[in-house]
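The structure's right below; bear with me while I get my questions together.
The block that comes next holds subunit A.
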Amino acid sequence: MTATGLRVDIDGLSLRYGSAQVLAGVDLHIAPGERLCLVGPNGAGKSSLLRCLTGLAEPSEGTVRLDGVPLAEIERSALARTISVVPSQVELPFSMPVEDVVLLGRIPHENPFTGQSDEDHRAADVAIRRVGIEKLRGRDVRQLSMGERQLVLVAMAVAQGGRLIVLDEPTVHLDLRHQVEVLQLIERLADVGLTVLAVLHDLPLAAHFFPRLAMLDEGRLVADGAPADVLSPDRIRDVYEVDPRFVPSLAWNGSP
Partner candidate 1 sequence: MTSTDLAQGRAQVHHGSLEALRRRPVVLGLLGLLTLSVAIVAGVALGTVAVPVAETVAILAARLGVPLEQSWADTSETIVLTLRLPRVLTALVVGLGLSVAGVTFQGLLRNPLADPYVLGTASGAALGAAIGVLLPIQIAWLGLGLVNILAFVGALAAVTVVYRIAGGGGRSTMTSILLTGYAVGSMLAAGLALAMYLSGSQLRQIFYYLLGSLSGADWQSLALGLPIIAVGSLLILARARSLNGLLLGDETALHLGVDVRRERVVLLALASLVTAAAVALAGLIGFIGLVIPHIVRLVVGPNARLVLPLSAIWGAAFLVVADLVARLVGELPVGIITAVIGAPIFVMLLRRYRTAYQL
Partner candidate 2 sequence: MNARTIGRALGRPARGFLVALLSTLLVLSLGLAPVLGSDEAFPLTVVDDEGTEVTIEAMPERIISLAPSTTETIFALGAGDRLVGGTDYDDYPPEAGALTDVATYTGVIMEQIVALEPDLVLAAGNHFTPPDDIARMRELGHTVMVLYAPDVESVMADIELIGSSIGAAEEAGAMTAELTAQMDAVSEAAAAAESTPSVFYELGAEPEIYAPAPDSFLADMIVRAGGEPVTTTDPALWSIPLEELLVADPEVIVLGDANYGTCPDAVGARPGWDGMTAVVNGDVRPVDDVPITRPGPRLAQGLASLARAIHPELELTGFPADPPMCEAA
């Protein structure tokens, strides 16, 4: 169930949609077990970077390697067993109990003909326990609060068993308490050695929960390192074009 995290090497990644240069020459290296958060204004390319990483978008230039293997050489279902993506809020068309949603995470592992094995059920049970949503068993996901639903989606990603967990804005629409709950959970999960890559728009929370931040601006990686260094007043002014006093993260002094 536990494994060492994935190593991610992104070199010279560029992505163009038509005439728009969405990413330009991004170099990013994530060690196994590291926790990294991408920050930057809207349209900076954070989500696009994630899409390139998870195989949803094909880069115009550059390479992505997972544990040294180029992404292009990894087959889709193998990729799904390697990277777990936590969706940010989904619309379920039908009522579905929590444990069945968590089991969806086992799809990359399932045999298409024989269906879910005991191991799949075990993995789901473990995921539910680790995420701490035992009390939600049997409930219809559509009836849960947004915070509870997000936890279920995290459990699904955990059940998926990837060695890299990717979270694209997992705290959108959540109130503060649930935001903190989700981020604390992610900390705990990563404790077993999984690599975590998240995108957050909330700078103070990102600075508190992630020892390393990478800031993107207009497709370029403009900063990469400890929060205190990345979220310097000058950079805030440059990239976000706001007065740095509006960003209270500096009060943290970068200490997690």
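Behind the choice of candidates: all candidates are chains of the complex that A comes from, given by their letters.
One rule holds for everything that comes next: a contact is a pair of C-beta atoms (placed from the backbone, for glycine too) under 8 Å apart; a residue touches a chain by one contact, two chains touch by 3 or more; residues count from 1.
Bear in mind that the values here come from a model prediction, so they are computed numbers and not experimental data.
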item: Chain touching subunit A (counting every copy) in this complex, out of 1 or 2; value: 1
item: Touching residues (chain side subunit A, partner candidate 1) in the complex; value: 54-56, 76-77, 79-81, 83-85, 87, 90-97, 100-101, 104-105, 107-108, 110, 112-113, 115, 122, 125-126, 128-129, 134, 137-140, 142-143, 160
